[in-house]
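Excluded from the complex is one protein chain; the other protein chains are retained at their positions.
Let's look at chain A:
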Amino acid sequence: MKLTIKVWRQKSATDKGGFVTYPLDGISKDMSFLEMMDVLNEQLSEKGEDPIHFDHDCREGICGMCSLYINGKPHGPLQTTTCQLHMRSFSDGETITIEPWRAAAFPVVKDLVVDRSAFDRIIQAGGYVSVNTGGVPDANEIPIPKVIADEAFDAATCIGCGACVAACKNASAMLFTSAKVSQLAMLPQGQVERKTRAEKMIAQMDAEGFGACTNTGACSAECPKGISLTNIARMNREYFSAAVSSENV
């Protein structure tokens, strides 16, 4: 495959940055998108140029580290992670535009790398169950209905990649936050901190400077894990009921 790669280059967080176009030849249709990037970077390195910086880790679609806004969509044309996207999704001679996630809460570090620690701080604010010491409980000691377990698990499949924020016209983090509120709110283990969790995580989400939700549904449509909008409704219920009934004045 012969391609033209139009990619966002930015030296540092403070650099203005801009698009740079690279011609690329000899790409196999069976390569993953990130392997194509590797080939391009090898060529740049051989020429003594600075390779394009981008985030990646497991390359198995489970870690949430890869990002990239490809041809106007987060993770490209398929509803998957960038590492699971293959070059067969593109046509020979195509120009591929690659940009970093765009959000004030996700500042660009370099080229296509953005700082997503805002998500970590939302989790730190309350997206956990405090560990109680003691013996290991029996596996089936706490009964959880299958439907609830499944729904909690569906919410928990969120890998925190940030595609929801990237896809949202308002750069809102509500799909992420709602998944992380939901996965614990539905389970018995999450009940103790339930109200405080909703209040604190949403306060942190606001403090990070994410936008508001317009219920367009773009986040869910672009989410590689297909996190559902019902989580956002659940988060809203959790938040409003916590606001009127929690002990936190």
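Criterion: a contact is a pair of C-beta atoms (placed from the backbone, for glycine too) under 8 Å apart; a residue touches a chain by one contact, two chains touch by 3 or more; residues count from 1.
Heads up, the rule we're going with is that contacts and distances are computed from a predicted model.
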Listed names "ATP phosphoribosyltransferase regulatory subunit", "Glycolate oxidase", "Succinate dehydrogenase cytochrome b subunit" or "Malonate decarboxylase beta subunit", matching UniProt entry of the absent chain | "Succinate dehydrogenase cytochrome b subunit"
Answer key for A:I5, A:I52, A:M65 or A:A105 versus the chain not shown reads A:A105
Which residue among A:A13, A:C58 or A:A221 touches the omitted chain?
-> A:A221
Had the left-out chain been drawn, it would touch chain A at residues 8, 19, 69, 71-73, 97, 99, 102-105, 167, 169-172, 202-203, 205-206, 209-218, 221-222, 229-230, 232-240, 243, 248-249
